[in-house]
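Every protein chain but one is kept in place in this view of the complex.
What follows is chain A.
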Amino acid sequence: MKTTLALSWRLLRGGGRRGMLGTWLTFGAVAISTALLLFAVSANFAFDARADRGAWRNPVPAQTGAVAIEAQRNDYVRDRQITVIDLAALPPEKAAAGVAPAGVAPAGVTPAGVAPAGVAPAGVAPAGVVPAPPGLPRFPAPGEVWLSPALAALAKELPADQLAGRYPKVAGQIGDEGLVHPNELVAVIGHRPDAAAMTAPRSDDWIVGSPPTKIASFAGVASEEAEAYQVLALIATVLMIVPLLVFGGAAARLTVARRDQRLASLRLIGATPGQVAGMTVAEAVIVALAGALTGAILYGVAVPLLSRIQIGGGVWYLSDLWPSPLVLAATLVAVPLLVGMSAVAGLRRVVVSPLGVAKRETPPGLRFFRVLALIAVLAAVPMLSRSTSVGVIAVVIGLAFLCINLVGPWVVALIGRITAGSARRPARLLAGRRLVDDPRSAWRTVSGVALTGFVAGFLGLLSPSAFSSDPGPAQLRVTVLSGSAQDAVTQAKERLSKAGVQATVKAEKKVVVAALGSTADAGVIDRARTALDGLTPGRTPTTESDDQRFGMQMLADVGAGTVVVLSVSFLVAIASSGITAASSVLDRRQTYALLRLAGTPLSVLDQARRAETLIPLTVMGGGAIAVGAFCAMPFMLGSVSVNGLITLAVCVGLGFGGVIGAGALSRPLLRAVTADPAPRPD
């Protein structure tokens, strides 16, 4: 073992300048993969953290021992949403008696506190002590308002009659533990338990996050919205991780490709298969470990930047994006392990037959079986729907993705045969024969970009079409749930005129409608909102575009997510294409150099290299886009959007541009290796 390690260290250092280049390429590739892997994994934990922190506002009805009533609703300012939490502490005897105030819970929601009277369950907070909500130092007293820092800042910035007027008695600010993200606008308002806002019936329509609910603690559950984000994050992770694994594998093979010749000769002079395998693995693992550590640092440096990505209407707390020590440790172990395993797999041929590499025999045929696997997976896709469990969806998408990767070499070999058969010029002939000879390495060059085609096809079809950007009339509507609508109209007129807002107010059935006229700007609307605040206890007046805010936010987030996933995929894909192009030049430097000595123009070699990547890229990229779109079909929301098609077109352009660019980068390398007038194998 010790000699093996010492030998591999010598092999690593003694590989010469070109050997070192291969090592550096592997190192860089592993570093990039690790950083992106940490990002893909941390994103999930970050959404989990958001869901956890927001859970307290999504109350769970207490079975026994209710101590407080909690309700959640949405309010608006300018074009942003404010989450309003109404809280009231229950008097101790009432809590113990479990008597629900009349009409607290709407039909369908189990009334809280139905425990038999007089039975005080264990674990209930002592009388008079109600737990503080997360982020607050104590339970808010009736009339008190606590604001999130972002909302407090906004209240200071805007004229008082537009926002601050809604919060007459601000007691303090909500801490980070109670906020989903730093930009969140949240107001926690304390009430008496018999206040109208806590007792007045609320319909369970969308404007009300949760009707007043008796709670025993602030544990809560993740909201549906938070869960939707968690699912989307998981899908994004799957879409990013598969190309990352492919990339990592390509990087690992790079070390092997650079060494196989030398290792084969080591075998020839009598090193045992175990020693050869040990050396290769040791070398790959040393490089991978260094790369993984660098990648982790790289990710750490990138966290402040990544935290600026706005999702769900806000940026991220840095702590959300830091990987936990466990995740970090697991990554630092898993990455070198995977690279080592990939290296062993790549080397098996050399170890099994020492002449295998030296003689460059035809690789074993690629099985048609792989195509059948893809077809089988695709056959399962139409059975999916939006109601299928997330796990199943993730598995099917992941499998489709992996199958494209499996089919890749087979298709590349087929394309190669066609290209070579029909070639008239030398460059095409060389490209075609090369594709047939080593479809796997040709596939490795383009697989990343082609697989990104899958992602683009998938997301391109999924991007929902934009909502109408027409903000609708400047008109506030609020439903009246108890009492006469006509009384509410009178009161609204009074409040609006006192606030100096011109409006025509009338009742439409149980809805008070305040039309503010075509000249009303955002400031006027906010003044009217502030004036009408509390007109109907527990409800907020909204405009038409407020009602669409949630959908718009989701749309914007899917858009941002698509951009993130595609950026990651393209970064990985183009980097791996560049790396494989460079390593392929290095691998074939002797032949290239001798061809050039014999007068073969460099441009022919370059054309061949280009055709060798672009032909499979076109076919496989197109195929992958089609498969991705096919996989997205069961989840489509309405028709294909222009946005999606534009995204797709941009991706195709970037893909070709990136691969051509990455290939062109290795042109100086080609020139350099062929300029050597006395080429020798290492």
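Note that a contact is a pair of C-beta atoms (placed from the backbone, for glycine too) under 8 Å apart; a residue touches a chain by one contact, two chains touch by 3 or more; residues count from 1.
Note that in this section contacts and distances are computed from a predicted model.
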Listed names "Quinohemoprotein amine dehydrogenase subunit alpha", "Putative ABC transport system ATP-binding protein", "Nitric oxide synthase" or "Metalloprotease", matching UniProt entry of the absent chain: "Putative ABC transport system ATP-binding protein"
Option from A:A219, A:V301, A:A330 or A:L594 whose C-beta touches the chain left out: A:L594
Option from A:D437, A:D547 or A:D606 whose C-beta touches the chain left out: A:D437
Chain not shown, touching residues in chain A: 359-362, 423-426, 429-430, 433-434, 436-438, 590-591, 594-601, 604, 677-679, 681
